[in-house]
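Selected chains from the complex are presented in situ; the others are not included.
Order of writing sets the chain letters: A, B and C. Residues in each chain are counted from 1.
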């Protein structure tokens, strides 16, 4: 950590700050510039409160030199992490497609979609049981019953499943869920993250709409600090001024996270764009950018032809995307 | 709700959509433009899923005419809501200043700050017991013990208290807390909001860093839909590209929310700017913009003179701010 | 255009507004909802001032049904535009790579880079002569002299060239430039756009850092309204809260613009990320998303080995990217 001190402060204040830092077991290396003094802090500064120091009257600015995340940091764990999901591997070249409906609706629906996406190349089944909705008046998912239906589909199709948790008190119900998803709105629900750190099961952590990549990694760190190192990161769009798409898919997050961390990175083009006809180009772009996996919404409801244009693809459209995904994977694999 | 249909769609699709809408008890009023048809929906469209309709292939765009929040909506409740906090009133001209330390540290500390801010004009005591922190390695607050200390200060000073809840399982401990705060990171923790809707106690709901005013009102609606109508809204800065201040305090939120809702509006300049020397100008600006209250961090720790420049004010600085706040209030009161 | 009127306004005001609209040659189709009245405007509303109407006291909100851009609009020109650049074509399946140095420095430098990128597959040479810089103290480019050097390289290598214009008074100097670039900072320099509409030469228009896709198209419309229909759109990153990359490359702009307009779309991953090692993944992602071309910075300056890590690639790195770009193109070409 580097602390830039203001111009013209007195020696007493400087000494006071220096001693306070040294009391925390950190060495201070001082140097003088033309318009300011600089303290270089040497030691484990991960636990120092950067915001507190930055707010001191005598401090001009503070800069972290090493990132405050440790377990998720590639510097300390250069090897890519591989996550085991049932019999599958994810990460370090092991690519998986997660697909399934937005909401689990019935046994027939979830099994039909599961069979269809499996045939097309999806390897993990997604399905919403507990649904986060902006409005309390919108459909909140079948909740516990939806989870049971999803578990039924797992048994019937043999596919590992992923679904979102919205309340840590529901955790016991997730015993046979293969990957627990933490949604964007709960990315900084620290109490939930801590509890998920105590279990030993893969967690897919979605980036919050207004969260930086480093904050995403700090949230992963909350889980990993508890001992659960099986964290999958998911880029699903950030909030910007552009309103044509629901959110702005930040694909540079893929190479950026690749540098910063050893954890696998999955991209969700369905929620990012909110528009079915954009899922294919953005899925292919995510693969070309180097993602370890995709998460795609697929529905199958011929009775509600109305929904054909939703952010969900039909099984036929999904099969087309999956085929092209394989071609792009091969193209970049050399 | 108004649905703009795409150019050149066939009559069958149009009839299909129309019937599907009418099946939900909504009338459809059709009109033809030069390049499109428009459906005007008449009836209670609050429960229609706007995103679903927007994603249909035959739909160009959708526009809500009436906002999907009902309980919080000024249109249906033109009168300003007044919240009772202990013996105090908040809202409709009743202005209150909430002040206190970032974290509760000890009995002496919290009581000393409480007495100081009370003397200067604060009427509600704030203090962090459970602290949301980006890093798992940062101080997480004294938690349950901190809450006990805060309750002790309430007893000793007679001030009503406010503190943040981070886990709905902690709710029983909040029995004697006067206002429960929901932090920005939990603004869309819907499971928590629903539980808070079941109690009968004022909730101060902070706007999320990337949430629109209408989303803030939808989150208030989650609480109010449960029957708890005592919601106080709090603007505390949004995330933008500007990095000079921690967040960007959106003061136009004050008159905007005043139009949209009857709920009281409080502004927190301490967290928004993250810089103590900006608290005074932004507090005065918030009052001039018409806020119903302020929430200001004040610490009192002569032993750690280092912290003097933090986002927290000293009691002396706070007293100065409170004095000027009263002058601005008088200036705009005519 | 649809105008939603406020609840409870009197008939006189409504009639007044209706007559004012009709005076402009637009028909008004009125319908009544439960909480509001709606005016549907039929006719050429492209010239109506939406902001003015939206700001009327009796108006709740306004929605454009047809976009206010005409020449750039795919609805009125369904066929993809193909731009002729020297002997090359760009658009509708004709893919080109623009490459070259950030700044033109000397005859040797620009020719050496030109030959290298040409050998690797680039077909258009870029080079900065007039440089937009945030600071007046930063190097502003060789300006007129740089343009001469670039024209020399065109003669020597036979490659068509592109360079940025910063002052419309410089236009005569651009006579032999093949594509004139309008930089992000000048995307809404309307006086310049109008002048560029009077010439007959391809214009590459970069999206402004805070501009929506529709604003980009309105700026293209400024050029096209003057009669110059050879506009190439360029996505080069938008400004968001994320600071890890210089800007956030918005690749969903590619399929989104594809829907909205018939103009060709080029992506600049060098300026978007500002980091050389991210150029390859983002270039490949842009191709997979369907871009018609790429714009990549390449330098060749063994004397300043220091610059090796800049946002510019070395010719060897560029050759590698170009090879992979071809593979991804083939993968998505089926």
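Rule of thumb we're sticking to: a contact is a pair of C-beta atoms (placed from the backbone, for glycine too) under 8 Å apart; a residue touches a chain by one contact, two chains touch by 3 or more.
Just so it is clear, the structure is predicted and the values come from calculations on it, not from any experiment.
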Subunit count for the whole complex, all chains sharing one sequence, 3 displayed
4
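Keep in mind that, in the parts below, only the chains that are shown with their structure count from here on.
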Chain centre separation in whole Å, for chain C relative to chain B (CA means):
39
Which integer distance in Å separates the CA centroid of chain A from that of chain B?
26
Cα centroid separation between chain A and chain C, in whole Å?
31
Residue list for chain A, restricted to those that touch at least two other chains
210
Help me check something: in the complex, which residues belonging to chain B touch chain C?
2, 4, 7, 29, 31-36, 38, 40-43, 60-61, 63, 65-66, 75, 239-241, 243
In the complex formed with chain B, which residues of chain A make contact?
16-17, 20, 46-47, 49, 51-52, 55-59, 68-69, 132-139, 166-169, 185-186, 188-191, 194, 208-210, 215, 218, 221-222, 225, 239, 246, 274-276, 305-311
Inside the complex, what are the residues of chain A that reach chain C?
210, 212-214, 238, 240-245, 248-252, 254-256, 259, 272-273, 277-278, 281-282, 284-290, 324, 327-328, 330-332, 334
